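Left out: one protein chain. Kept in place: all the others.
Letters A and B mark the chains as written, and numbering starts fresh at 1 in each.
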Amino acid sequence: MAEQELHPAQAHESAHPSPAKYILIATYLTLITIFEVLIYYVDALQDYFLWIFLVLSAVKFYYVAMFYMHLKFDARIFKTLFIFGLVLATFIMAALLLLFSIII
Amino acid sequence: MATAVGAFGGADHAASKSGVWSWITTVDHKRIGILYGVTAVTFFLIGGFEALLIRLQLAEAESTLIAAGLFNQLFTMHALTMIFLAIMPLGAAFFNFIVPLQIGARDVAFPRLNALSYWLFLFGALLLNSSFIFGGAPDVGWFAYANLTALEYSPSSAVDFFALGMLVLGVSSLAAALNFIITILNLRAPGMTLMRMPVFTWMTLVVSFLLVFALPILTVGLVQLLFWREFGMPFFSAEAGADPLLWQHIFWLFGHPEVYILILPAMGIVSEILPTYSRKPLFGYSTVVFAGVAIGFMGFAVWAHHMFTVGLGSIALAAFSASTMLIAVPTGIKIFNWIATLWGGSIQFTTAMLFALGFVALFVIGGLSGVMHASPPVDTQQQDTYFVVAHLHYVLFGGSIMGLFGGIYYWFPKMTGRLLSEGWGKLHFWLMFIGMNVTFGPMHLVGIDGMPRRINTYDESMGWELLNQIETVGAFIIALSVAVFLVNFFKSVKSGEPAGDDPWDGRTLEWSISSPPPEYNFARIPVVHSNEPFWDQKHPELKHDAPPVIAGGADGEAEESIHMPNPSYWPIVVGFGTALAAGLVIVNPWLASIGAVIGLLGIYGWVFEPAGPEHH
Partner (left out) sequence: MTTNTTAHESHLATTTGLDHRKLLMWLFLASECLFFGSLIATFLLYKDASVVGPQPHEILNIPVTSTSTFVLLTSSLAMVLALAAVQRNDVVSARFWIFATAFLGATFLGFQVYEFYEFVIHGLTPKTNVFGASFFTLTGFHGAHVTVGVIWLMSLFFYSFRHGLPAERSLDVELCGLYWHFVDIVWVVIFTVVYLIGSLEPAAT
């Protein structure tokens, strides 16, 4: 919570990506989803499923939040607020799972 | 701002300045603050009455004055009332009234949402308390542990009233917290950077963030509790493979931040009072601010210390023990800063100052007994004894309540234009200070001796009767002090000494405008150059580098050219619909749709309501 929000964030409007870029991202998202489902049926990778899926979904999450929700181009305070909520939620989920010894 | 508004504005809001309807439809943050305050004090009296009944029952060994079942309802409702219906809304009263004045704003960011917060709070509080009429109030303790809350162990609707009332109160607090964060971030006067905000405003910001992140967790827990009871979804049924401990984790994930939600507003108030009556700036302003922020952050990492005796395993015990001890550090920093603020100051012992000093003294005691619980072996001894009751009352009564009363004495002149009587006020303080120690001090002793909390009676041979009698006497001294406060309050509202704009030689912006402030607060939005802008304006000789500053006075814009939001009755409609829906869930979940329809119509009306006079 530093003084960052004092920079007026007027200039960002023009930096929004073009529709072509949006469609490209949608293509990525679709490909990743197809990839996930294909991997799901590859038994040899079973031991790595957890990490593969987490990473792939994190990539999808990143694209939607950064480009569709314009976090990449908008004022930093939005990013700070949202990431804070996200990190806190992740921390709490991880802590609960640890406390109930589901993961270690 | 609204220079293009024209002459309609003045006429419009002049039409509706008094009468019940004007209060129902108000969106003025000052009036909403007063509504919060009056409601909170009313519930404080109800919660206090419940406490007196509890103390009467315990004054005598093997007493049969109050039946065990009713006793369970009383201690549960005492806790819920004091926490959610007295301390939190009293804090909200000050957030509402004072924060916009301290940051140089004309209102909050979302005035109608602010009104909605109040109405949801009022109706949620009424819903929770209506359980006394409809088959018995919640009787499962304020943290309502599973499986006591299972349908088979709590067959009445009491637990549903708890869950639904808390859900409505939660929505209210969430809306208020969102509103205050936006207000503080977005409506500060020019020049007021974050590190120039008054400490009370800072603490409001921290509390609001805690609410925004803690309440959703409680909401999930309450929803699960409700689904478990209403629809038989086995969220906490051990026989279905569920773990009832999950409720405890979810509750305390919210519940521990809640503890800081209760204490931080009082810390903010004390950080305003001490410098004013010491005629010195707050010692280590930035340290106090960062300590408050640190307490807020760390508040999310200590919840399991409420659960040391449930069998968490040694690693979890060690981790939460360490984090709990760590959180004492920023708290200690604040206390040293307050003491250093007093050091070398020319101290005036006004009533507000006495309450602030009482806060510091009693909070230190409560903090010390609290940090003892951070050690799991010690906590195992003290868990569920009166020692814990003593600790929590030293922080919540000695801390929060003393701080909030200090705030009432400090800001009452700004709110009403009249001073509270200092004579009655000092009587109030000393009775309350003595009564509080007589009540809660001996609880340490009976607690160490093993007296369990939440037990309606005890055997005479335990030897706890004398101390319990002393505690009961103390409780009635507190009641007397509250009566003194009420007398003082009503006398002063009617015929108190006129306060003037700045009775205490204040340091922050709220003292630069008239008492009570005009509807638009600041005729001209001030320009801020320091964290004590009004003090620096009054005493330019003390500050060489500060340019001459602000003018809050009457020489700003003409009154009728300042546009204020119009009154609206949609907030009360939405609030009523929501609470009605929640209440009807208890009767039949399908009936709840009646309330939901009212709420939705309210939202529709809200969205399409023309708000400004420039849009006829």
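In the analysis below, a contact is a pair of C-beta atoms (placed from the backbone, for glycine too) under 8 Å apart; a residue touches a chain by one contact, two chains touch by 3 or more.
If you're wondering where the values come from, they're calculated on a predicted model, not measured in any experiment.
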Where the missing chain makes contact, among the chains that are shown: A, B
Listed residues B:H29, B:R55, B:H78 or B:R112, member touching the removed chain: B:R112
Which residue of B:F227, B:F336 or B:Y569 touches the chain not shown here: B:F227
Residue numbers in chain A that touch the chain omitted from display: 5-10, 16, 18-19, 22-23, 25-26, 29-30, 33-34, 36-37, 40, 46, 49-50, 53-54, 56-57, 60-61, 64-65, 67-69, 75, 77-78, 81-82, 84-86, 88-90, 92-93, 96-97, 100, 102
Footprint left on chain B by the chain that the document does not show: 1-2, 109-110, 112, 174, 178, 181-182, 185-188, 192, 212-217, 219-221, 223-224, 227-228, 231-235, 237, 239-243, 246, 250, 253, 563, 565, 606-612, 614-615
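Here is the rule we use: only the chains that are shown with their structure count from here on.
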Cα-centroid distance, chain A relative to chain B, in whole angstrom: 36
Residues of chain A defined as touching chain B within the complex: 1-3, 5-6, 77, 85, 88, 91-92, 96, 98-101
Interfacial residue positions of chain B with respect to chain A in the complex: 185, 193-195, 213, 217, 243, 246, 249, 253, 293, 300, 304, 312-313, 316
